[in-house]
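Read the structure below first, then the notes.
Apart from one protein chain that is not included, each protein chain of the complex appears where it belongs.
After this line comes subunit A, so read on.
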């Protein structure tokens, strides 16, 4: 299939389906439009995967003989977007957002209208390389599953039409963002994600939602300001805004020679806000007021991935600089302390939110370590985390839909009430903490890459972060999995209420967890390729039946088989006769124990920790820019 046609069906077509869905009367019709859209998106992304890397230049759209260039269209849309932000900021009296939108207008106008630009001969506007393909698969497949899930979840919702519109525009836009080669275009797609997430977070339009969405808006606009400033500086220093040309480009630099990394510090700051790393974590945890499919979309397939995606893109340009080191430290800081905060939470969605930030921190840390091994770890973590986290959010949404609670204390013994969902959820939880699952593979690679350095310095700080962060995450995930499995003897198992639109995506993602592990080596050998800057380093990671680096190796598939044997043999072999079942030992009291607690809220709760962590986060951001200019 033609490359530009595929590109179209991954970016514009979902948006068109969204509009059709918005206009279509009745929920039944909308349902089929959504399903069709999901299928088209999935198929297109698989075709792109089979098509491999390619460059696509789309300078203009041909409409019945009329050729309209795209750049001006995007510019106009850019202004409309900023005006929308202004309007919402004004309406909600969120003056920070108004100010930031104006601050974006100035550099944008300068960049597009007044800045002298070199001619770009032959630079492709869209580059579909292997990183973009991986991102596209995450966005399209997991996003489609979330769409199908939402059909069940949003049934009977007043604003379902606008919800589906925003979701589908979001997916198309996210695809465009990862394919875009021109940073100026990427900025537009970047801001569209801000708008979509803003609209989705305020879906219920109650006071809490509006407050949370306003906070998300101003924080993301802050990142947008930083991003556009970075792009202007890049144009200044390198004479191009095309990602593929930065490495070779050289313009008239207004900056001192030492500050060559400053533009990237601006871009990285933008990435941190989008990925909600500390100290910007509050917008993502606040966004939990939105419907659960929205949370799933933000956490696994879109939004927050955009930030770390940009960091992975930038990593080759800042090898060995202090900015890179600072990114590693900021990422590690978020990894460890968000895991600690997750440990103190009882609300399942907040646990997931903190754990997302935590893992994004790990990914950011890997991009900051910036070796071939570390960058491989970053891409791997991004992909595996998306599958597991999407799965868990959808499970939590299903539970909340059915039992009306999302506190992990109230999920106690869920296997007796909703066996299917509970078991899938346990699979999801184990996949985030235990070997040999995908996230573990990523963590293992990260641990290895932290241990592979030529000078002992901040790497020691990072290894501290990675060890403690991993152990905290094991703590809260196993506690949660234990809660789900804790059943009383003699409980009757009630028939589960099935809603297949919601359960099918769960089953697919649950299987996906295993399939991704089985395909790990294939994934490493054929989908992760690094820019030539890394020299021969990627080839040090030998993949066959096992993944072998210079300092260690293991076989994910072999351990997956071992893991399945370890679990399945007892499941099959153990027979429990009805007569053997007994009550739990209660030390002769015969009383039903009240179980719970163990969250250490008064030691590490949000109220206690964030007081110290937020200022440290701000200091780290200042240090990021300081690192760029020294």
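Here is the rule we go by: a contact is a pair of C-beta atoms (placed from the backbone, for glycine too) under 8 Å apart; a residue touches a chain by one contact, two chains touch by 3 or more; residues count from 1.
As a working rule, contacts and distances are computed from a predicted model.
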Complex member absent from the view - protein name from UniProt, among "YeeE/YedE family protein", "Ech hydrogenase subunit B", "Succinate--CoA ligase subunit beta" or "Dipeptide transport system permease protein DppB": "Ech hydrogenase subunit B"
Candidate in contact with the missing chain, chosen from A:123, A:485 or A:542: A:485
Residue touching the undisplayed chain, where the options are A:507, A:569 or A:616: A:569
Interface with the unshown chain - residue positions in subunit A: 412-413, 415, 430, 433-435, 440, 444, 447-448, 451-456, 460, 463, 467-468, 471-472, 474-475, 478-479, 481-483, 485-489, 550-554, 559, 562, 565-567, 569-571, 573-574, 576-577, 580-587, 593, 595, 598
